[in-house]
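Shown here: the complex without one of its protein chains, the others still in place.
Moving on, here comes chain A:
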Amino acid sequence: MFGYVVPYKDELKVREYKLFRAFYCGLCKTLGKSSNQLTRFGLNYDFTFLALLLTALDEDEPQINHEGCIVNPFKKNPLIKKNQHLEYAADLNVIFVFLKLLDNWHDEHSFKSLLSMPVYYFASRGKREKYATSFHFFEKSLKKLEDLETAGNDIVDKSADVFARIMSVIFTPAYITEKKCRRILASLGYNLGRWIYILDAFSDLEDDINYKNYNPLLLQYNYSEAEGLQEFKDRIKENIVFTLTYSLNNLAKAYQLLTVHRYNNILENIIYLGLYRVMEKKLNNGGREIEKSIQDTGTE
């Protein structure tokens, strides 16, 4: 479900791209330091975006270090030094991966997720206490999603709403206290969550048909085998494109209201170009290749 929030590399300046990498690496290091080294494999771009956005709102400039990495210990790369925002993004990343694995295990009894669970179980233990209110809210929300599935909910907005609220909470850390800013971030997170949920539902259509899994889109638009996947997709595409684009539009509207102190170009690149490209790709060929991979975006 994650890894959709990436910049469109071709339209970034090299300097901006390096800065994005510095955030990615910084988040990775923070994950290793504040949880355990293995959680670093669960790192993803959506939380990099979160760290970048929160740092952009901070009046203080972040510090940049030059360090090597396990992958390439001799080459020193710039990375953002651990700060409040990176720590928050890293913590939430761990909590979220843990919940996602738990969810996978419940849903599909996937052994892969069971095997990696202990890593996240122990890593997230302290964090679950630190963010107790949010954690309970996430658990409750995931339960709600499960209930909607059992009840055969046929309104995609309804399921998307539950997921969107999770993202809305993730995007409003407690240390940001200014009311207006919280409202805007909540709306930004909500729209991003909606967009991720619905886009994911659309790109899972084929698998969900084959494995007879639940997918609210299939129910809402009355899919039948006689119609076939391609015709079904063509039939619902107009509505899906509208709702996804409108979500991005409102995400952008929320962003415009924020007081951003730096990184405006990268953030706008992600919001106006990166997300839109990911969406177009997913809608047109349902390609999976872009997940988690920044190298592929934009090289056609």
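Quick notes on this one:
Here is the rule we go by: a residue touches a chain if its C-beta (ideal position, glycine included) is under 8 Å from a C-beta of that chain, and two chains touch if they have at least 3 such contacts; residues count from 1.
The working rule: contacts and distances are computed from a predicted model.
Name of the non-displayed chain as stated in its UniProt record, restricted to "HupV protein", "GrdB-related putative oxidoreductase", "Response regulator" or "DnaJ domain-containing protein": "DnaJ domain-containing protein". The omitted chain makes contact with just one of the residues A:58, A:103 or A:157: A:157. Touching the chain that is not shown, out of A:222, A:256 or A:284: A:256 (per the contact rule at the top). Touching the chain that is not shown, out of A:93, A:124 or A:247: A:247 (per the contact rule at the top).
Where chain A meets the omitted chain, the residues involved are 8, 10-11, 155-158, 160-161, 164, 180, 183-184, 187, 190-191, 194, 198, 239, 242-243, 245-250, 252-254, 256-257, 268-269, 272-273, 276.
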